[in-house]
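Only one protein chain is missing from this complex, and each of the others stays in its spot.
We just call them A and B in the order they show up, numbering each chain from 1.
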Amino acid sequence: MSYAVSMTVNGKSVSGDVEGRTLLVQFLREHLRMTGTHVGCDTSQCGACVVHVNGTSLKSCTMLAVQAEGADVTTIEGLANGDELHPMQAAFREHHGLQCGFCTPGMVMSAIDLVNENPDPSETEIREWLEGNLCRCTGYHNIVKSIEAGAKAMRGG
Amino acid sequence: MYDFNYHRVGSTDEAAEKLKAAEDGTLVAGGMTLIPTLKQRLASPTDMVDLGGVSDLVGISVDGDTVTIGAMTTHGAVAGSSDVRGAIPALADLAGEIGDAQVRHRGTIGGSVANNDPAADYPAACIGLGATIVTTAREIAADDFFTGLFDTALDEGEIITAVRFPKPKRAAYMKFPNPASRYALVGVFVAEANDGMRVAVTGAGEDGVFCVAEMESALSKNFTPDAIADIAVPDGGLNSDIHASAEYRAHLITVMAKRAVAAAG
Partner (left out) sequence: MTATGIGAAVKRVEDFRFLTGRGNYTDDINRPGQSYAWILRSPHAHAQIKKLDTSKAAAAPGVIAVFTGKDLEADGIGGLPCGWQVNNKDESPMAEPAHPALVTDKVRHVGDQVAVVIAESKDEARVAAELITVDYAPLPAVLDMNAAIGGGALVHDDAPDNTCYDWHIGDAAAVDDAFKKAAHVTQIDIVNNRLVPNAMEPRAAIGDFDSATGDYTLFTTSQNPHVIRLLMGAFVLNIPEHKLRVIAPDVGGGFGSKIYHYAEEAIVTWAAGKLRRPVKWTAERSESFITDCHGRDHATSAELALDKDGKFLALRVATKANMGAYLSTFAPCVPTYLYATLLAGVYTTPQIYCEVRAVFTNTVPVDAYRGAGRPEASYLLERLVDRAARETGLSQVEIRERNFIAADAFPYQTPVALAYDSGDYGATLEQALTAIGHDKFEARKKKSAKAGKRRGIGFSTYIEACGIAPSAVVGSLGARAGLFESAEVRVHPTGSVTVFTGSHSHGQGHETTFAQLISDTLGVEFENIDIVHGDTGRIAYGMGTYGSRSLAVGGEAIMRATNRIVDKARKIAAHMLEASEEDIEFKDGTFTVSGTDKALSFGEVALSAYVPHNFPHETLEPGLDETAFYDPANFTFPGGCHICEVEIDPDTGEIKIADFVAVDDVGRVVNPMIVEGQVHGGVAQGIGQALLEGCVYDDSGQLVTGSYMDYTMPRADNLPSFKVGNHATLCAHNSLGVKGCGEVGAIGSPPAVINAIVDALWDDGVHDISMPATPEKIWQAIQAGQRAAAAE
């Protein structure tokens, strides 16, 4: 069965025809050809697929596209303002918070949501928040530093 | 996953209608269990009825000594609710440890309770606090609601609308997570309620949540960790897998129970 779905992605109205079972991440990657959001596992644990829906981070691999009908979706592609990086993106670059880059889109989206909920997170709070974001390259050390710096920048510091 | 017909509804009446009309329908709440299950092709419902648009089911209210949580309220909302933290902090703590941040943004109490995963956290709180599960048809006491592994007293087409928790004198939840899945290997909810002591254990039992009567009795006389330090739960009937043997889980029950008692104050 085909369903017409429409939503806003990174400020732009988009629509498409999907099946009931089409995942939000599939809609983004395959229908909209926005491949910044990644698929890293099949048990909803790795977090590579994290996007924001109506201002909250969630796993786009565990949500149906139809469930995002009318929603306001932000993906990694929607963060920068032209060439100007979002403070969290800039912080990840400054502090070498990425290596292969595969977990990075989900990691950055998750980090921004953390700071939205908790503007000045401690190292422990950051490490606990990242329970749903796996990284195999960095050992998380620089990701934590990046998020601390990104939080500070988002606070205006 | 196998394909299905998708229905977005605005009320539980509409949901019940759609379920009745379906060949093999299922409700979806947060989807944090259902969608992974469908992705593994472990289930193939013909119809999926989404409660995501039923705003009536979302909300937290405190009325005197009762906390009522709407079935579609997310774990994140419960964890962050000053109402819940003020009335039953153990419940807010428990919700804050379910899954990860993104799971908590979608997973719901109704979904968790209806599923009765033997390693889920909420069933321990429901039993521990003597909660009432409110459905479209009736009200069911927690003790009567959780009937076995992934099994509840819900009739076909019956939909949870809210869970009501009486405020305990004191309570705490201690969870020892599976290091990989982060579900409870052992989770112990200790509560001193008006009608008595509860020590509800999740994660460890082969059939889901169970209570440790001996500990409840000991704590009634003396609410201290020492009072239960020497009470060992037998390992028969406890889960055993690569992450924890039955023997280890039995030991952890006592340790977690002691910690919960200490935390409950």
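Methods note: a contact is a pair of C-beta atoms (placed from the backbone, for glycine too) under 8 Å apart; a residue touches a chain by one contact, two chains touch by 3 or more.
Every value quoted in this text rests on a predicted model; they were computed, and no experiment measured them.
Engineer: Among B:Ala43, B:Leu149 or B:Ala180, which residue is in contact with the omitted chain in the full complex?
Structural biologist: Residue touching the absent chain, from the options given: B:Ala180.
Engineer: Which one touches the absent chain: A:Ser15, A:Thr35 or A:Asn118?
Structural biologist: Answering carefully, the residue with contact to the hidden chain is A:Thr35.
Engineer: Suppose we count only contacts with the excluded chain; which residues of chain B make the list?
Structural biologist: For chain B, the residues touching the absent chain are 176, 179-181, 242-245, 248, 251-252, 255.
Engineer: Would you write out the residues of chain A that touch the absent chain, in ascending order?
Structural biologist: Residues of chain A in touch with the missing chain: 29, 33-43, 45-46, 48, 75-77, 79-80, 85, 89, 92-94, 96, 98-105, 108, 123-124, 126-128, 130-131, 133-144.
Note that only the chains that are shown with their structure count from here on.
Engineer: Can you give the whole-Å distance between the Cα centres of chain A and chain B?
Structural biologist: 28
Engineer: Can you list the residues on chain A that touch chain B in the complex?
Structural biologist: Interface residues on chain A, with respect to chain B: 1, 3, 19-21, 23, 42-45, 47, 50, 56-59, 62-64, 66-67, 69, 110, 113-114, 117, 129, 131-133.
Engineer: How about chain B: which of its residues touch chain A in the complex?
Structural biologist: 1-6, 8, 31-32, 35-36, 38-40, 48, 50, 52, 76, 80, 99-103, 105-106, 181-182
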